[in-house]
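Note that one protein chain of the assembly has been removed; the remaining protein chains are unaltered in position.
On to chain A.
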Amino acid sequence: MTAPLIEAANLEVGFGGGKIKAVRSVSFTLGREKLGIVGESGSGKSTVGRAIMRLLPPTARVVADRLRFQEIDLLTASNRDMVHVRGRRIGLILQDPKYSLNPVMRVGEQIAETYLQHYPAAGGKAAARARVLEMLNAVKIRDPERVARLYPHEISGGMGQRVMIAMMLIAEPEVMIADEPTSALDVTVRLEVLSLLDELVTRRNLGLILISHDLNLVRRFCDRVIIMYAGRIVETLAASQLGEARHPYTRGLLASLPSIDHKVSRLPTLKRDPSWIDAVETNS
């Protein structure tokens, strides 16, 4: 296997002066693959993504034995260095295009803004415009010329998410972090956006971290899955083997999904075992 793109060893993120541990001894590596991180709200999955992007608020205390993105040490990199990592080399897609797009700017201009920011010497506005149309084409928007002139409120959720993907891909990142990219979308649109993401990741040979609470999505889409509970990794599995998960938490999550095919009178609910949190309050 080639050198990992992202490597984290014993990553810990604390809030409130380190009293609240949102992420506890999390270790994983990301190669050129699709890695899923699943867990419930508050399990720390988004915090991991943000720690990699160094987007946590200054009150967060990030400690790790190692947190690297290729040759860059994300723990010690200066903010100036991070400007070249964020957006340029690691792209981030957030959940709801309604909130992540600037409502008073045409979508084409927003995508161009990313390009001009990261490639200021690449031919200016005309070149940016050509690239924008190319990117909108790549995310399968049928009439890129027209869509580029629209405002975010004039496009649908699925299209908004494509615009977000285009905006991120225009900087040609090596890693994408997608934080709940399809939770705000309908099932049918979800599949389209996912297969688009899949195609782009495969074709451009990117590493992808998909953060989601949705087991079905991750199972269908990713190569490997990390399951987080209370800030800790409880299990790492190949996505195809999620059905054979051993940890009671993972199995409980899977069982609590309602199914279309067979009717149960009561959905099994998760019985949380305090030992899952295990070895937390050692000091602090």
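Here, a residue touches a chain if its C-beta (ideal position, glycine included) is under 8 Å from a C-beta of that chain, and two chains touch if they have at least 3 such contacts; residues count from 1.
Everything that follows uses one rule, which is that contacts and distances are computed from a predicted model.
Participant: Leaving aside the chains on screen, match the unshown one to its UniProt name from "Glutathione import ATP-binding protein GsiA", "Cytochrome oxidase subunit III", "RNA polymerase sigma factor (Sigma-70 family)" or "ATP synthase gamma chain".
Facilitator: So the chain that does not appear here would be "Glutathione import ATP-binding protein GsiA", according to UniProt.
Participant: In the full complex, which of A:137, A:202 or A:256 touches the chain missing from this view?
Facilitator: Going through A:137, A:202 or A:256 one by one, A:256 is the residue touching the chain not shown.
Participant: Out of A:22, A:35, A:176 or A:217, point to the residue that touches the absent chain in the complete complex.
Facilitator: A:217
Participant: Which chain A residues would touch the chain omitted from the figure, given the whole complex?
Facilitator: Interface residues of chain A facing the absent chain: 40-41, 157, 186-191, 213-217, 219-220, 240, 243, 252-253, 256-270.
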